[in-house]
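Note that one protein chain of the assembly has been removed; the remaining protein chains are unaltered in position.
Per-chain residue numbering starts at 1, and chain names A and B are given in the order in which the chains are listed.
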Amino acid sequence: MLLSDRVTGVGVATLGAFAVYGGLQQPGVPGQDVGPSVFPTVIGLGLLLCGALVALGVGRGFEAPAEAAGAEGPNTVHPSPPRFGELRALLPPVLLVFYVLAVDRLGFLLTAGLIALALSLALGARPRLALPIAVLAPPFIHIVFNGLLRVPLPEGLLAAPW
Amino acid sequence: MAHSTRRGLAGLATAALAHSATLRQAQAQARYPSRPLQMIVPWGAGGGTDATARIVAALLEKELKQPVNVVNRTGGSGVVGHAAIASAQPDGYTIGIITVEIAMMHWQGLTELTYANYTPLGLVNRDAPGIQVSSASPYKDITALAEAIKASPPGRLKASGTGQGGIWHLALVGWLQAMGLKPDHVRWVPSNGAAPGMQDLVAGGVDIVPCSIPEARAMIDAGRARSLAIMAPARDPQFPDIPTLKETIGVDYSTAVWRGIGAPLRLPAEQAATLTAALKRVYESAEYKDFMRSRGFGMDWADGAGFRSVMAETDKAMGEAMRAAGLAKT
Partner (left out) sequence: MKDILEGFALVAQFDVLLAILASAVYGLVVGSLPGLSATMATALLVPVTFYLSPIAAVATIITASAMAIFSGDIPGCLLRIPGTPASAAYTDEAYAMTRKGQAELALGTGLWFSALGGIAGTLSLVVMAPLLAELALNFSSFEYFWLAALGLMCATLVARSSPVKAIASMLGGLLVSCVGMENPAGAPRFVFGITDLLGGIEPLPALVGVFAVSEVMRAMAAAEPPPLPRRRFGPIMAGQWELTKRYQKPMWRGNVVGIIIGVLPGAGADMAAWVSYAMSKRFSKEPEKFGTGHPEGLVEAGASNNASLASGWVPSLLFGVPGDTITAIAIGVLYMKGLNPGPTLFTERASSMYALYIIFALANIIMIPLGIVMIRLAAGVLRAPRAAVMPVVLLLCAIGSYATGNNLFSVLLVAGFGVLGYGMERCGYPVAALVLGIVMGSMFEQTFVTSLIKSDGSILPFFERPVSAVLAAITLGALLWPLGVWAWRRFARSSGSRKARQLVG
């Protein structure tokens, strides 16, 4: 468990409060009695209630079997997780943001190659594995999407030779 | 891709860069168009706008002897794609299909964009809304319906067909106002488009659906709905049995959705002329006519200047209707 139920419960309740506030800010719409504010407000109230219940630990009884049989399985003989595990986990979304920022300038092939290389190395691949993936995967995806599905992918610095 | 070292990749990159740069310069001096064009569609694949854009693109390709690639740029209820057309390079290689929403979105304060942000190239389609009722409805013709609307207390009758403030909602508002009634005399039930609206009409949930006739056609053919009148200046040659509002109840009100091809501002006049001429030949081709007839879409042509005035008129009318309905922000 990354954070205790107390913390996430408060988080959920805060989100609910935000939804109620945001909902109440909505102006009415002429010709509709149920305006755009009702739905977010009701959801927000629901979230507030759920957050409070989670923080108080209600319903945890149902959770115990789920964890024992979780998809990852219990931590039996796993080697210890890598250091800075939680921070390392942020690498994939950061790489996606990098993709958004760079793809128009660098082009699809270069950006995708860099992302594949970085992620592969971060997952502990040796260059012997990481480099071929970085070089082969982007052109393959490019052929499928740009060639067959006609999705326009930016050329950038390195145009696809086909 | 035999090079797998970094140096090889970099070398390849530089070579490709140099290659494409010289190629572009050479092409720029050649006669227009010398490379593929892109046509931006602000709506998703599979819809009516997408289908229209694709047939126009396919025929334009034959006229210009260059590929015309259709790109769906969706998002933001059409705002994203319309913005992408307006902000593209005005080099004649990016054009787009502009829909009636451009005359509505800015009134709602959703975008700064208006029709004035485009170089209009040609109007290719226009559809007027029909006034549909369920075949189980007691109103057999438009006169009976108009009388019933006038006689009913405000809010009793319900209509549907688009979201709140959508094009068919505004058509209803305009029609009610033209009859001297309040814009919310008939209550609007928002729906996710015309097809669910028509379904609700047949299920008995609403009384009127003012959507375009091609959108209502399947239900009409199935004998589940009737089209009583069309909000157009003249009858539609494809549906000659449906009378206009003017000839039946004497209300001179017309509106329409339209689709046209546009480009960013500051497009060189020469290229605009080439494109408009090509579009006109596309519009007059037998393939285009066949396609539009099979979908039941209304044929209407206007060149650049004509398209601009259509947009300006619609913009004004929509602004008035939206202010009346209390939907305009600006």
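Criterion: a contact is a pair of C-beta atoms (placed from the backbone, for glycine too) under 8 Å apart; a residue touches a chain by one contact, two chains touch by 3 or more.
Keep in mind that this is a model prediction, so the values were computed, not measured.
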{"item": "Absent-chain contact - pick from B:I85, B:A103, B:L176 or B:M219", "value": "B:M219"}
{"item": "Absent-chain contact - pick from B:D200, B:D236 or B:D303", "value": "B:D200"}
{"item": "Missing-partner contacts on chain B, residue numbers", "value": "44-48, 50-51, 54-55, 58, 70-80, 83, 108, 110-111, 155, 158, 160, 163-166, 187-192, 195-196, 198-200, 202-206, 217-219, 221-224, 291, 294-296, 327"}
{"item": "Where the missing chain touches chain A, by residue", "value": "1-3, 5, 8, 12, 15-16, 19, 22-23, 26-27, 29, 32-36, 38-40, 43-44, 46-47, 50-51, 53-54, 58-63, 65-67, 69, 71-73, 77-82, 85-86, 88-97, 99-100, 103-104, 112, 115-117, 119-125, 129-130, 133-134, 137-138, 141, 145, 149-153"}
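Convention: only the chains that are shown with their structure count from here on.
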{"item": "Centre-of-Cα separation between chain B and chain A, whole angstrom", "value": "35"}
{"item": "Chain A-touching residues of chain B, taken from the complex the two chains share", "value": "1, 4, 9, 12-13, 16-17, 19-20, 38, 69, 71, 164, 184, 187-188, 190, 325-327"}
{"item": "Chain A residues touching chain B - in the complex, by the definition given at the top", "value": "29-32, 110, 113, 131-132, 135-136, 139, 150, 152, 155, 157-159, 161"}
